[in-house]
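Every protein chain except one is present and positioned as in the full complex.
Chain lettering (A, B, C, D and E) follows the sequence in which the chains are written, and residue indices restart at 1 in each chain.
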């Protein structure tokens, strides 16, 4: 790996610079501006003191987590029309917000937040690949901040979120298996994985896709190893940001 | 595995009875009613002689494949309201139709169907778990029939679809790793995988989710082995149905 | 009428082959696949144990019947876009589902199904003219099956549906007054009637339209006679299918 | 018929007072405020110098007629929410505007208005039963005025509308067969017919419905006679209003 | 001001002929057809015996006033598509109905109409500039009529509307400061004001806009003087119409 093959000068197993700016949205219960290189996402966590109608209807106890994701119109080089002006949310957005919601629910004990909904909002300020993995990573930090505040305020007795969760993309780009793809790599990748793991090293979600391509068991194994390495590093950065 | 632990009497690595009834919708270019046990899906493939606007706008050559998925209102025990009466398509539906589309595009050479859109429609007649994997499996058969007909009619010079594609679910249910989950297992599963592979044994898509749970590398490995075994069997049944 | 003038070789007063395949959708309370020649419609009847909000609001007693009709996208030679992808139900569909609902309510005693809604769903699998009349005819069979099951299960004390109801189209095509028009006749007809009658020989609905044409009293009389003859035959076939 | 049985003192075969106030909407090509007793409808006819997209796409020559119908929110005793605030047009409205459109197209030679769309708008100012039949009757007068103006202005060479068209309701109310039902009779009627005829005495549309009831051939015959008598009278009033 | 510079022969400070035709919509609680020259608007006031959900939710006492505004499709020389056929209300309409609602609430004591919503509906029959100011002026008359009727019927103990409210447009057109602009002046005006005042001479709303232009303090002062003069005259006409 002595020779550098990536356009931005990174090693194949090297993350982009990652940073967290807490408190970006003071009216949220917790919030952070997360950056993975030029990808920047406003992540917020807001508590609402009621649960969705279906929980009451079905008599389900505990709380709920819902995530919404949006690309701000100026996040892309060509302005992206707002979902509200189109009157509907597009398929990619739906997929991403469902993924964020599942990832958060995997590490939160919903029973410990009875009668509450945690709203996760991820708004992309600048898009350069990996917005969904940055969103999950930032959402975890925002949620941790929110739960800490609710414990301090005596609203919650126990912390519903012991572990943290982080995500990263890996893929096959120009026959290289690479970590944390920026837009130019992502656009041309043959295989694209998004991997979500806990700070305890367990998988939450593995989504691997060959867009007009396929992949072998060996590729899958190597890509997951790469993702594990990246997530372990991100996990440490989350802890540092929350300390 | 001598002791039977599944509710329907199957071994953990045993598929449900799978069958294909071709020609269910004679006005489609190709169609099949696919059954995975009590899960039954009408799959059709229809050729439209134009491509989406964005292909013309961006100057992309070749053809396109779009998939639509729907659960008929009487497919579930409690009647499911139609998307049209709600005025919008729900998130789960969007996710599934995007998955079907990607799976088909992975095994079709779009360059060999210039100026055409292949519409894949999957309408669930009876739902008992695994409707998305049955849909992909049936869609492949319907598409193969459609392409054969277009070759016979001289509309296509070359077959755009050499390989076939099939899908199956695997998961962790009551600490068992099981193949092809019916609704009662799917509902209670801790880990749920949908795996799509080609008849050549390569992966097209791996989607593994721990819904309010996580999974280890070892579980992932064993679940993928189980899926491979199932898909190899399904692939043979597809070939037989098309013979 | 010795000389045969219709494209499919039928006499002017002859029905297409009609058949009923019960149990097509096992999760519905009752279901049937009805065929009028190449027109094939999945008809189901599902009981929901509540009534529409307006009945509670207005203090109306008894139950209700609601019908939904849809043409599956592969039912036509050119693929028909789904209502859900257009975000609204078109005018023709609205007209047809209102007609099906009224036809069923005319032969069901709503007082005898208190607190229940009977959902009638008609999905056209293959369209070749007369889909609305086939839908009504099939919906009657599905509903009869559903009520029989509810009586057997002890959910209903009395049968709310004594009579049956059936429907047929008649029209003026190339100066011939013809029964049960397939698409090619329907498309070119000057006058188009849809007639709904009970098994007791009474009218439920008469809808006669001169599309960019008019018709006389004498034509109306002869067309209604033709419809009566057809409906009497269909009524017998319904009874046989339910026996 | 010496004894008077109707609530408003009319004979069973007697129309309500009918009047036409032309020019109610001066910016339309033709317009009239039509009254059938307390039912009052603003009817306008406006020419647009283009045809619907499907006519160009299919290469259909001539012009087109489209009708829109709406109940103004203050037309009913309880305020009726606007379609626009509900975001969709309800089923009854769709049915009525399709009926108005067909009725007008039956008496207009679309070939004689090439490249033009005639928009018929019917807005109910006060509703007391029979709004659809009043709408058709008024729309005919507005359209005649519009065509006359277009001929005078040299826009049209020939009059596309030789005959006129009128409509009336008949029904069975408290075992009486009655003409031109106001709301209180319509609400309780067992059988409800809307009949549309030309000034030449031919039928354009017959819609007879037994709402939760049925009707015999004899009832149908007598109701159509009643309708004919009423329409002949209305037809004369239209002529007088246009003279 | 001896020389006449306006296209319709008016002095710069002269109103168009204004008239009120009460009772245009008899099913409303109060209604009037108001004319400002060729601008004619149907204004109605209807009482509904409940309040919006947010009032109950927030525990707000008293009643509420909501206004809806619409241009009928034949009100303009080129037919204006209905909001309902577009599926949404456009921005200009939203702005106007919010303005009408605020204007009415400024002169009505909502505490004196507990548990009631007053619906103001303004439908433009003919549009020639100033439809929003005519709407407010007519809405006031309709509301006064409605409250009078409710007091007579004993539904209200006290009159919630002591003062009246009226509105007029003023603007800068071809360097002239003019009162009550018709469409041809409004279209070309550099500065456009809508002013709403009470019969007591106080302002309710001042909206002044330089569309692709600006205006000075001196212009603002002179335009408001012109508006005051006009509103005082309109206020007298309202009183006369209600006497």
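Going forward, a residue touches a chain if its C-beta (ideal position, glycine included) is under 8 Å from a C-beta of that chain, and two chains touch if they have at least 3 such contacts.
The model shown is predicted, which means the values in this text are computed figures rather than measured ones.
Chemist: Among the chains in view, which touch the chain not shown?
Modeler: Within the full complex, the chain not displayed touches A, E.
Chemist: Pick out which of E:78, E:153, E:175 or E:212 touches the chain that's been left out of the picture.
Modeler: Of all options in E:78, E:153, E:175 or E:212, contact with the hidden chain holds for E:212.
Chemist: For the chain left out of this view, which of E:55, E:184 or E:220 touches it?
Modeler: E:220
Chemist: Which of E:100, E:189, E:204 or E:234 touches the chain that is not shown?
Modeler: E:204
Chemist: Please identify, in ascending order, the residues of chain E that touch the omitted chain?
Modeler: With respect to the unshown chain, the touching residues of chain E are 88, 91-92, 94-95, 97-98, 102, 105-106, 110, 198, 200, 202-217, 220, 224.
Chemist: Using the document's contact rule, name the residues of chain A that touch the chain not shown here.
Modeler: Touching the missing chain: residues 24-28, 31, 38, 42, 44, 46, 48, 68, 70, 72-79, 82-85, 87-89, 119, 121, 123, 125-127.
In the analysis below, only the chains that are shown with their structure count from here on.
Chemist: To get from chain B to chain D along touching chains, fewest steps?
Modeler: Step count on the best path from chain B to chain D: 2.
Chemist: Considering only chains that satisfy the touch condition with chain A, which of them also satisfy it with chain E?
Modeler: Joint contacts: the list comes back empty.
Chemist: Between chain A and chain D, what is the gap in Å from one C-alpha centre to the other?
Modeler: 59
Chemist: Just the number, please: Cα centre separation of chain C and chain D in whole Å.
Modeler: 27
Chemist: Quick check: what residues of chain D touch more than one other chain, meaning two or more?
Modeler: In chain D, residues 88 touch at least two other chains, as defined above.
Chemist: Which word fits how the chains touch one another: line, ring, star, complete or other?
Modeler: line
Chemist: Spell out all pairs of chains that touch, sorted by label.
Modeler: Contact pairs between chains: A-B, B-C, C-D, D-E.
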